[in-house]
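Left out: one protein chain. Kept in place: all the others.
Let's turn to chain A:
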């Protein structure tokens, strides 16, 4: 049985790396009591809270945290007509937080995710691990059988070409979850009692050309390298699909990272996922996605971005065109989505006008 770390007050407060360069983005419709458990690890950082759902409700934030909060009214005010690209009544709205942030790095976490314990019983500082992942290079061109070679105690194995050992900058760090695993609705229905109790002590780079299902529950990324591609799509209210926001972003960022020579890591850190959502509700939301993903995946696997797409925004706009072109025939939703993708880039550039567009070069 896994359990969350219940008393993190005594957790060692290490030096808060990247304190002024990282924002924590949290979407919520309820309260933020879970932050109390994360206090020793999160308190030094700035929070961006994106309030989904009823904007008249007041979200209570525990004392001592430095934060800015945006509800639907704020989003509409700030983006005007472009606000249509931000999902309503779905945690996908969190990507608004990425857009308004002024920091170099983002860490996003769900409000039902608590501090996990490692096998020795120690509370895991997930943020610290994500930062380590982001600050160390990735190795997407050749798989290292001892996983992340930059971790303490690991290295490149015999046969690993020396020319590939420098690695590439890491754009995304994808963490995992103990207790309630991130299963889809059909799997949840078949295995309602399954809990993830296996602590796999590894971080690894997802190889170039390989797609993966990116979960937004415990995710960090280099905003300057890949931020504009982290659009979480149109989900929730008024949309035919839900629970595919992070998946969509994951396929987009992976294709773009592969094109621009950036790395994506997965594995540690673990958080403790406490709440299992209702599988019947999930099934209704995911239903179309389960069928559509059969066509979406081959689409992404076949994407080849032109050489002149040298920035994330250019790649993303190109991708939006391809979505309209190739996926539009599956469902009109994809036409809407393609348009929203363009709107998103417009909005991003408007809110982040610092001259040069994000380049996919070394940070």
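One rule holds for everything that comes next: a residue touches a chain if its C-beta (ideal position, glycine included) is under 8 Å from a C-beta of that chain, and two chains touch if they have at least 3 such contacts; residues count from 1.
Following the convention adopted for this analysis, contacts and distances are computed from a predicted model.
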Name of the absent chain as recorded in UniProt (options "Solute carrier family 6 member 18", "UDP-arabinopyranose mutase 5", "BHLH domain-containing protein" or "All trans-polyprenyl-diphosphate synthase PDSS1"): "UDP-arabinopyranose mutase 5"
Per the touch definition above, residue among A:70, A:147 or A:272 touching the missing chain: A:147
Residue of A:37, A:168 or A:206 in touch with the missing chain, whole complex considered: A:206
Option from A:56, A:163 or A:354 whose C-beta touches the chain left out: A:163
From A:88, A:150 or A:244, residue that would touch the chain that is not displayed: A:244
Residues belonging to chain A that touch the chain removed from view: 141-147, 153-164, 174, 176, 181-184, 187, 191, 194-202, 206-215, 243-244, 246-247, 250, 266, 286, 290, 293-294, 297
